[in-house]
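All protein chains but one are shown in place.
Note that the chains take the letters A and B in the order they are written out, and that residue 1 is the start of every chain.
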Amino acid sequence: MLTYIQIADRLSAWVGKAFAWCIIIMTLGVSYEVFVRYVLNSPTVWAFDMTYILYGTMFMMAGAYTLSRDGHVRADVVYRLWRPRVQASVELVLYFLFFFPGITAFMVAGWRYASRSWRYLEVSSMSPAGIPIFQFKSVIVVAGALLFVQGIAQVFRCILCIRLGEWPPRAQDVEEMEKLLMERGSLERLEHGSEAVDLAGLDDPAADPRRRSGR
Amino acid sequence: MTDPQVAVMMLGIFIFVIMLGFPIAYTLMALGVGFGYYAYYDAAIMARVYQRLLGGADPDSFYGQLVWIRALFNNRIFDLLVNQTYSVMANDVLTAVPLFLFMGYIVERANIVSRLFTTLQLASRRVPGSLAVAALITCALFATATGIVGAVVTLMGLLAFPAMLRARYDTSFASGVICAGGTLGILIPPSIMLIVYAATSGVSIVRLYAGALIPGFMLAGLYLVYVVGRAWMNPKLAPPPPEEETAGVSGGQLALMLLTSFFPLAILILAVLGAILFGLATPSEAAAIGALGGIVLAAAYRALTWKRLEESVYLTVRTAAMVCWLFVGSWTFASVFSYLGGEQLIKDFVTGLEISPLLFLILAQIIIFLLGWPLEWSEIIIIFVPIFLPLLAHFEIDPLFFGILIALNLQTSFLSPPMAMSAYYLKGIAPPHVQLVQIFKGCMPFLLIVIVSMVIVYLLPGTVYWLPSLVYGR
Partner (left out) sequence: APAVVTAQSPIVLKMQSSWPASDVFQDMAKQYVERVQKMSGDRLRIDLLPAGAVVGAFQVQDACHDGVIDCAHTVAVYWYGKHKAASFFGTGPVFGGSAADMLAWFYTGGGQDLYRELTQDVLGLNIVGFFGFPMPAQPLGWFKNEVKSAQDMNGLKYRTVGLAADLMQAMGLSVTQLPGGEIVPAMERGVIDAFEFNNPTSDMRFGAQDVAKNYMLSSYHQASESFEFIFNRDRFESLDPDLQAILQYGVEAASTANFALAMNQYSTDLRKLQDGGINVARTPQSVLEAQLGAWDKLIDQLGQDPVNKKIMDSQKAWTERVGYYQLMNAPDYKLAYNHYFPGKINF
């Protein structure tokens, strides 16, 4: 199970990170559009379509990567008070109830949607440039498949947690600045000795690595 | 039970189920798919599909069972999910989200904040509560450029907070300054929160930016007035820093420091905002230029390494995925909700109450304020604000004006317990003796100031409309 989790995590991260570089192409492409529009007075016909195609591809393909890093937002006011075993049991049930039906639809209905678009080699109607979008629609299917693979890894995580009583560790990855700083802060605090919990029932989220950033 | 009642039930169940802590994007998607399955369920069509797929085979055979399962999955809701996902993917307003995030992460890593704080601290040394003033302005400026609350609060918490404590500032007072100042970035344009509101409401993002600018600066101004005022009335709260920390800097040196730390960032912000407001670029375009400018800035500060660029890129994609997947779930949910007629039912119910527009506005803002306790701005805007939007026309409330009030209101979601993210970030890096209660206590006056600013905006709508009408003539 751990092996599968590692492989799935690595696959999701690799794909997510590969597509993350779309942001550089977007930045340069859109800046180029502004440049030619003002300096050369001739806007491109492709910048508009390129922008949303890169944006959409990027966030869809990063869905599984974000899931593997527990980056999708949760309303965890109650959740984080539970013991890991309770968290994992609830989550295990919810993966089958909430996650897989929709993700399966991405693959099945997404396939119908995308293959239709391939059949007539659909192009964007936003510009005369005829920018193809059938490949863009196929992203739904691929993203769904990646999420499916990652979803199984998440299920395994839950099972392991139920067995062991604590969440299996996550792969090391680039973290938000506040998380890094807070981890450093908590190390310092360990040196200063322990402290009492400030508010009854309100644990320090800084100590909870599952707590996501709020932005 | 009628369909619209089922829709309202769906909303009720969601509010309960969300508390199970499962990722919200998938919770929304699941409820949309589940209730959508009910909405699109048609026994006659399913029977017909079943017969067609079966094509005379034995229904009890293994193959027959498979066909039965296929027929069961033959429900239009799955196509709706895909269709709505594509709508999020092809949304041209949301393209600005990853671009602004990228700009934020780049600026965040540009080693700029400590220079900025030191400079401002020196520049404001004669003002009561000078450290707090410098911290607040640094927060506001840095937060505006990055739009990333967590990073600003933690960085400033490590930098300005210990400095204030060393100067024997009151712990609560100092924490309030950091938390409230660090939160300003989601309000003052260019703000991702407003882009998300624009994508949700259909209000022009450009007009939203113009509308939010004065209320945003007004709130920052009120914070400053409060900080200076309290420090002046009660110097024990914020004693002046020891002479040796500020001495020995000439006017010329100070000017040079301002030139190298304060102005580059200010110019970057002004360029991005100016490009949007004065007609040079759409928000996505301005964001791209801002990101490019951020890279240049980071390079100029010799802070641009391959590792930092990589980090920014990866964090951008994760945060963008977090926000946009929330839209995927929410739009599916909302489609089913309005397909079932829930929107109309709520509309009929609220209009039937015969309450005044003011009362409606107050109730709506109170609900959003309360939602800000357990939830954060992205969930509130993407999931709950759409419930209010269709009602605005009935009460003759401008969605632009409503949006600015919400943007102000959501400042409180970072500061109000139990889920006060700003306070937690600060707590996470503060010295151990600083207690969470002290931080909450320090946030309270700022919460109050937010509410005061909302009242001012309501009483003087010109604060919202003056700039858009100046720039766009309406």
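Assume a residue touches a chain if its C-beta (ideal position, glycine included) is under 8 Å from a C-beta of that chain, and two chains touch if they have at least 3 such contacts.
Keep in mind the model is a prediction, meaning the values are calculated, not measured.
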Which displayed chains the unshown chain touches: A, B
Which residue of A:T27, A:Q87 or A:S124 touches the chain not shown here: A:S124
Option from B:P59, B:G279 or B:P357 whose C-beta touches the chain left out: B:G279
Omitted-chain contact residue, chosen from B:I45, B:L222, B:L258 or B:A303: B:I45
Chain not shown: contacting residue from B:P59, B:G202 or B:G229: B:G202
Candidates B:D92, B:E310 or B:D398 - the one touching the absent chain: B:D92
Chain B, residues in touch with the chain not shown (by the definition above): 40, 44-45, 76, 79-80, 83-84, 86-87, 92-93, 202-207, 278-282, 335, 338-339, 341, 343, 471-474
Residue ranges of chain A at the interface with the undisplayed chain: 41-43, 45, 48-49, 109, 112-113, 116-117, 119-120, 122-128, 133
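The rule is short, and it goes like this: only the chains that are shown with their structure count from here on.
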Residues of chain B touching chain A in the complex: 18-27, 29-30, 32-34, 73, 77-79, 81-83, 85-86, 88-92, 94-95, 97-99, 102, 108-109, 147-151, 153-155, 157-158, 186, 192, 280-281, 284-285, 287-289, 291-292, 310-311, 313-326, 332, 374-376, 378-379, 414, 417-419, 421, 424-425, 427-432, 435-437
Chain B-touching residues of chain A, taken from the complex the two chains share: 16-17, 19-24, 26-31, 33-34, 38, 48, 51-52, 55-60, 62-63, 65-67, 69, 71-80, 82, 87, 90-91, 94, 97-99, 101-102, 105-106, 108-110, 112-113, 133, 136-137, 139-140, 173-174, 176-179, 181-182, 184-186, 189, 192-193, 195, 198-199, 202, 204-206, 211-215
